[in-house]
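The structure is given below, and queries will be raised subsequently.
The complex appears here without one of its protein chains, the remainder shown in place.
Our next item is chain A:
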Amino acid sequence: MSIATTPTGIGIAEAAARPKRGLGKLVARLLVYGLPTVMILLPLVSFLASSFLGQDNGKPTGGLTFANYAAFFTSSSYLYVFFGTLKLAFTVALISLFFGYILSYLIWRLEGSARYLLLLLSALPLVMNYVVKIYAMRSILGFNGFLNTMLLSLGIIEVPSRLFIFNQTAVMLTMAVIYLPFGILPIFLALERIPQSLISAAADLGAKPGQIFMTVVLPLSLPGSIAAALFVMVIALGDYLTPQMVGGSEGFTFGRAVWSQFGMAFNWPFGAALAVMLLLAVVALIALASLISRTARVR
């Protein structure tokens, strides 16, 4: 492009500017490729590397070792928490898929500004402060909370229940409420991608609305919706503050285990190794999600 700008021959000033421009290009290239590398990739690499660092009672020994990973795989309690958290995040994803699909489907059927407004309303809880949402959920689920008060006054239970707070159920319910909105928009987009002509064709050929849903809408939107649910599962897996706040001692999750190594336990290499296990699970989920949405697109 720079050649096209100099059809009149090279003037003295431009000749002087030449090496400078070459330097500028080099600097630009360095910035463009260097900045993301330094800001994002290098920290990730140093995190991965630090999971192989040896340590003795919290002091780094400097050598490289697999001991941190060995400690994870030989500890039944860490393995138990790891799979327990996978199960928990999976449940949250299933809840998001079910209720998210219903909400998205209802909104998708609407027309005009009601559709736009409801879509906006379903995304709005995302911008509400996360810490406050956890706190509000605790005051809803707690022993003296709104849920217990409501169930008591409805006569469903006789005494306040401790079933909803400081256990895995509490973590699951809170995460479901907080992360459901993340599922709605992608599911809605999956529904939006269905060509209107297919639905009209099915209707012209005499399919009833229920049949159209079961044979056209559901099969075409399910892959995208499952991918959305897997995305919710990824977010739920990495959360460590929600279980900390509403989980109590029973609601211990893998995210909390990782976090505690960087806080109180102060064993960074082991914490990094635990985080790598989390990362592997996440990468597997993302790969699965992209596989599902890709096969759906090919068909």
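Simple rule for what comes next: contacts are C-beta pairs under 8 Å (C-beta built on N, C-alpha and C of every residue); 3 or more make two chains touch, one makes a residue touch a chain; residues count from 1.
To be clear about the criterion, contacts and distances are computed from a predicted model.
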item: Which of "Oxidoreductase", "4Fe-4S dicluster domain-containing protein", "Trehalose import ATP-binding protein SugC" or "ABC transporter permease" matches, in UniProt, the chain that is not displayed; value: "ABC transporter permease"
item: Contact with the hidden chain (one of A:Ala136, A:Ala203, A:Leu222 or A:Leu288); value: A:Ala136
item: Omitted-chain contact residue, chosen from A:Ala67, A:Leu86 or A:Ala272; value: A:Ala272
item: Identified contact with the non-displayed chain, of A:Leu88, A:Leu103 or A:Ile187; value: A:Leu103
item: Interface residues of chain A (partner: the chain not displayed); value: 1, 4-5, 28, 31-33, 35-37, 39-44, 46-47, 50, 99, 102-103, 105-106, 116, 120-122, 124-125, 127-133, 135-137, 139-140, 144, 146, 149, 177, 180-181, 208-210, 234-235, 237-241, 245, 255, 258-259, 262, 268, 271-272, 275, 278-279, 282, 286
